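Read through the structure below, which is laid out as structure tokens, and then see the notes.
A single protein chain has been omitted; all remaining protein chains appear in their positions.
First chain written, first letter: the chains are A and B, and each begins at residue 1.
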Amino acid sequence: MAIIEINKLSKTFKVKIKDKGLKGSLKAIIKPQYKMVKAVKNISFKVEKGEIIAFIGPNGAGKSTTIKMLTGILYPDKGNIKVLGIDTKLERKKLAYQIGTVFGQKEQLWTHLTPYDNFKFFGAIYDIPESRVEKKIEEFRVLFELDEFINTPVRNLSLGQRIRCEIVASLIHEPKILFLDEPTIGLDPVVKENIRTLIKRMNKEYKTTIFLTSHDVGDIEKLCKRVIIINDGQVVLDDSMENLKYHYLNKKIVEAKMKEKINLDDEEGITILKDKGYNLKIEVDTTKKSVADALKLLNPDKIVDINIANIPLEDIISNIYKKEGTKK
Amino acid sequence: MLMEVKNQLKVSLLAIKYAVMREMLNKVTFITNIIFMILNNASFIIQWLILFSLKDNVGGYSFKQVMLLWGIASATYGFAHFFFKKAFSLSDTINNGKLDVYLVQPKNVLLSAICTDVDVSAIGDMLYGYIMLFVYGFNISSFLLFTLFVICGGLIITCVSVILNSLSFWFQKSDIIADTGNSLMTNIATYPEGIFKGVVKILLFTLIPVGIANYLPVKIISEFNIYLFVIVIGVTILFIMLAFIIFNKGLKKYSSSNLMIARI
Partner (left out) sequence: MKKYWFIFKTEVMSNMQYILNVLAGFIGYFIMLFIFFNLWKYIYNEPNQIINGYTMSQMIWYVIITEILWSVLSGRKYCAKIIDDVRGGNIAYNVNKPYNYIGYCLATHLGSCFIRAIMYIVLGMFIGLIFLGNFPSLNIFSILAVLITGILATVISTLLLTFIGLFSFIIEDANPFYWVYSKLILVLGTIFPIEYFPTFIQPILKFSPIYVVSYGPAHLFVNFNWAEFINIIIFQFIYIIIAYLMCSLVYKIGVKRLNVNGG
């Protein structure tokens, strides 16, 4: 059975519009004008138990609105949502016991208390008996390596440690699904890696389904097996990570440093991205030309240094966004 | 059901306990805040000494009764602002989208939203209330009645604030209405009912229930009256119900609305 089922979901917002200047402000007070913005348009997808899903899209694409509908904060205008078989609109409390949420930019912890006390507070919110909360904390302490700081007030923790605690706090009630909204925002690379390890570990140990939004390609690449891309309120791509790469990765970037200047012309399957005489950067479409053929064009004897790479995932994703943008 | 209420109370009290611990981090500020609030309230005794030098009774109250009124008013204010501080800025919570955090928790949203912070100086208000009760004349029955009325009155002003602040679910700038309502309640509460007449007096026992929260308790402590007693208890329950009904209506509107007001 699918753990999340979304069927033809839509949500429209009414947004106040205002002309410029004082006159516009006055007009907005007397006769406000509204514009309907379709934040989410008829989207459908399913998520299976134990998946780690990346739910991504540019700013304003409808990510937050969708997450808010999935967690029962907002009700949809049209369509159905079933999370763990629960209708999010009708049984908010029942749903709340089963899901966990971490909003990267909204802190839920008491900053003057230690993580330990905070975990106990969350235990009380979810009506978990004291003895079980303690056992749980002990378990997390070992599993997620919280030893160093479990008894330090949250306000004295580093940002990374705080986020770790935020995530662990949302696990106290053993949610079946965890919604993570931008969990690694504003963190340095080492800490990001830490958080990713934590997420992976919890997925492995507890089979927690993870629904993650992020702007960080690293998060998506390293954590997720499946990607759903949403743009302008619509699902534009719902595919496995492998497929995404496979489809878009038939292009390679070749960067070469040459002994001599060579002149290269555009031909089928090759696009010159940069040509500074000795330094070259070309894109090879492997469906049309093999990398070997491309290298021959460069004259392998004259190559001082070479680097052949996939197109960065970041570029792939922004390409998908752009493509959808121009379709309109 | 009973279990649910018990768990809810446990969480709310824990939240208040944690908030107090936060305030106690700086003990000097904690204590000066309380003491200064007591002194602040006490400074108004000068006003009443002067007024009573002009007239034997003000608005039908003797000096001691005014002190009792001050005690009730300050203790109800203190009770409400200590336990439910956020009820008095609820429209901020609503407008800034901070309700979302409580909506994903399996607890009552209103209680979670208003029991998350404490006002330390409110402790001073509560203490001052009891000091005034001693000035008025202490005995066990007046002490018990006083305590009961402080709880009732505190709940009434909290509920009025919740109701007015809930207007934010429907109208964006309604926090002005809520602030006005709250300052009306607190300012009028320390003046004897007899100085108000006509429509205003009717308002004080209906829309702006200062009369129920403050004037009736003074009357009942001065001279016990079972009917008035029942009215105070009844109105308190009524306001609690109204607050929950209106807030929950607003919450439903919040979730299903399609008005985007600083929601992102």
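Things worth noting here:
Assume contacts are C-beta pairs under 8 Å (C-beta built on N, C-alpha and C of every residue); 3 or more make two chains touch, one makes a residue touch a chain.
Predicted model, so just to flag it, every value in this text is computed and none were measured.
One chain is not displayed; in the complete assembly it touches the shown chains B. When the full complex is taken into account, the listed residue touching the unshown chain is B:L54, out of B:M1, B:L54 or B:V199.
Among the residues B:N96, B:S183, B:T206 or B:S256, only B:S183 touches the chain that is left out of the figure. The chain not shown here touches chain B at positions 32, 36, 39-40, 43-44, 46-47, 50-51, 54-55, 58-59, 176, 179-180, 183-184, 187-188, 191, 194-197, 200.
The criterion applied here is as follows: only the chains that are shown with their structure count from here on.
Each chain gets one centre point, the mean of its Cα atoms, and the points for chain A and chain B are 44 Å apart.
The residues of chain A lying in touch with chain B in their complex are 11-15, 37, 64, 68, 71-75, 77, 89, 92-94, 96-97, 99, 101, 103, 106, 108, 110, 112-113, 117, 121, 124-127.
Within the complex, the chain B residues that touch chain A are 7, 10-11, 14-15, 18, 21-22, 25, 98, 100-101, 103-107, 255-256, 258-260, 264.
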